[in-house]
Structure formats: structure tokens, C-alpha cells
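With one protein chain held back, the other chains of the complex are shown just where they sit.
And now, subunit A:
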Amino acid sequence: MAAHRLVVASLLLCCLAQICYGKVLFSSLKRTLDVTASPKQGQVLLSGVDKISGTWALNKTFPAGTDSSYKTIKLKLCYAHISQLDRAWRKTVDDLSKDKTCQHKMVAMPYDAANKTVHTFEWLIERDVPQATYFVRAYAFDANDVQVAYGQSTNANKSSNLFEINAISGRHASLDIASVCFSAFSVLSLGVFFYIEKRKGKSQKQ
């Protein structure tokens, strides 16, 4: 009897856990956060040099208690549609566990329901951010680190307030020089060996 109860209890627990850790669909999230970002439409920023700043706040039109489960706000840099073309590794998928739209974490901040002011953030664009067109999105996470709401700096179609980031090339003068040196060494040493052996061959024949 006790064993039977244990099985039922654990099954129930698993089901509840499944509800907690199950698939979260983006379409099920409400856009309760207002997010703004400093770059204007079409502005070009440099990675490693420029900063993205902005604000986020809970939209006051939502009833009180909407934000009761929010524990953390994470701001992410997301690809605009034009940068997702022909690049399946940046695809937008409704299932958030498979969604690849927002691959760059900017800032994470704790959420305090009592503090209703507008929060600001600032982030230096890291040097591993690729050349692309972006917008900013904020996800609200609950205590189990599951997304419960979002907000973004662009419209629902993801067509306004998009900005570009110019990436670093990754090239360095020192790398280029090293590359040329090793290449020259390779070709020269081949030539030298060949020449020496030809000369040895000739002198042996004599």
C-alpha cells in the first residue's frame, strides 16, 4: 500500500515537473515589458568600442499582480530578419528551447516588483558579436528560470528600430606577419634543399 502511494506520488511529481520544465512557446508569452534601446533605426555601431544602453519597465496597462512571478530580467541581442536569411543557425522557432533568434546575452538584472521605476542598462558590445542587424529583447524569468514574459525594442513584425553592428575582423598585423614569415620559410627551405641536393648530385657525378 505504501509502495503504491509512493508510485502515484512520484508520478504526480513528475507530471508537475513536466508542466514546470515543459516547452515554453514564444507565442504564449505576453509582451508586458516596455524596452527601449539607444541606437536609432539604421545606426551602425562598432563592436568592442560602442555601448548599447536602454531602458526597460513593466507596462502599466497590465493589471497588478502580472509581475508576481518575475524574478530576473535578461536582456539579449537578437537578429533581425534580414540577418536570418539563408542562415538556418539563426532561425526563429516558437519553441523557446530551440529558438536561435537571440544568441547574445547582454545584461541580467534581478526584478523587484515593488520598484516600479524605469530601469536602465548599459552594455559594451563584445568582440565576438558578428556583423549583422539587431534589436534588443528582454525576457522575464521566474524562480525556475523559465521565461514568463518579454519585451522588445522593435515592433511585433521586428521591422522598426533595427540597428547594425560592425564586427571586428579578427585579423591582426602580427598574425599576418607571422603567416608571411612561415610561408616564406616553407618555400625557401624547399628551394634550398632542392638546390643543395642538385649540387651534391652534380658533384658526385664528377
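The rule is short, and it goes like this: contacts are C-beta pairs under 8 Å (C-beta built on N, C-alpha and C of every residue); 3 or more make two chains touch, one makes a residue touch a chain; residues count from 1.
Note that in this section contacts and distances are computed from a predicted model.
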{"item": "Choices \"Calcineurin B-like protein\", \"High-affinity nitrate transporter\", \"Copper transport protein\" or \"Beta-catenin-interacting protein 1\" - which one is the UniProt name of the chain not shown", "value": "\"High-affinity nitrate transporter\""}
{"item": "Residue among A:L6, A:A108, A:L124 or A:L175 touching the omitted chain", "value": "A:L175"}
{"item": "Contact set of subunit A toward the excluded chain (per top definition)", "value": "85-89, 127-128, 130-132, 167-172, 175-176, 178-180, 182-183, 185-187, 189-190, 193-194, 201"}
